[in-house]
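One protein chain is absent from this view; the other protein chains keep their places.
Up next is chain A:
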Amino acid sequence: MRRKISLKPITLLLLLITFVSYGKEQEVHGEPKTDRKTEIKEYIQHHLKDSYDFGLYSYTSDEGEDKHVGFPLPVILWDNGLKVFSSSKFHHGESVAEVGGDFYKVHHSKIYKVDGADGKILEDDHHHATNEKPFDFSITKNVSLIFLVFGIMFFMFSRMAKSYKTNNGMPKGTGRLLEPIVLYVRDDIARPNIGEKHYKKYMSYLLTVFFFVWIVNLFGLTPIGMNVTNNIAITLCLALMTYLITTFSGNKNYWKHIFWMPGVPWPMKIILAPIELLGTIIKPFALMIRLYANITAGHVVLMSIVGMIFLFQNWLGSGLSFLLAFVLAILELLVAALQAYIFTVLSALYFGMAVEEHDHEEGH
């Protein structure tokens, strides 16, 4: 009991110390509130973009110079020949990189060619850079995370397969962990939506896309600050794969229902055909937008609320923001899994439409 009581003043003292040191820091920097607002906005925008170096965090030192902690990634360009160099040459986008007589500069997260060491990015009336753009195959932050997730998934599932082999078909370790999820994808996503007859063919794609989106979304919530699925190019590729698989596995019935809908009068058939044809493209398009928008919206909201901690700068407001951010982060954990689930279910649904067989002579 005595110990408990003696803890109280210590806690109070600790709180006071943090409070005083916090106040001091404010004096040193002394930035007005409006500056902080734009700073937070810039930070969020920066977070949503892909980058050429793997920055873990950055800060301004007491001497007022910007420090970046992280490591550079390889930049691969095709510009009259292959050019490979480290992104450290850009000095976090602040300087021009010289490679084999050519000069490159990063402008709004894109690489442009400039004339010389002090070359400028020229802009037209709409603030679009007019400089020449080399073909860019760089291993950016997003690409490096995709490689990482690829490695993790390969390791995970080969371990899983092995655990079945060595243990007489009984799952162990990784296998026991992942079996329910794999079975869930098979029994609750693939089977009811695609049908008993055809589902096996699509299992590999559905499982891959489910685990890929899920793991990538979870990585987006870690403080490493990488988010791959809020890059629309990546969701586009995922949706494109669903579209291609749907289109190429479409059977006679599928195409018949698009171009010559059975069971409706013929003037309607002519009206329906273009709508249905458009529908085949809108479906994967919605798939792309949904994943991209959900993850982006989640990140923006979460980071805005984290940014509010620095805007309020008092115990009540910052404390509430922290609590809200905490709750939202947990909600984002749910969203990460939910979006993976939705993407897989809808893909399975589209495959199911493509392979559906109409045994009955129909009246729609």
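As a working rule, contacts are C-beta pairs under 8 Å (C-beta built on N, C-alpha and C of every residue); 3 or more make two chains touch, one makes a residue touch a chain; residues count from 1.
Here is the rule we go by: contacts and distances are computed from a predicted model.
Of "2-oxoglutarate ferredoxin oxidoreductase subunit alpha", "Peptide/nickel transport system permease protein", "ATP synthase subunit c" or "ABC transporter ATP-binding protein", only "ATP synthase subunit c" is the UniProt protein name of the chain excluded from the display. Among A:I76, A:M153, A:M203 or A:I342, the one in contact with the hidden chain is A:I342.
Counting over the whole complex, chain A has residues 188, 192, 286, 289-290, 293-294, 297, 338, 341-342, 345-346, 349 touching the chain that is not drawn.
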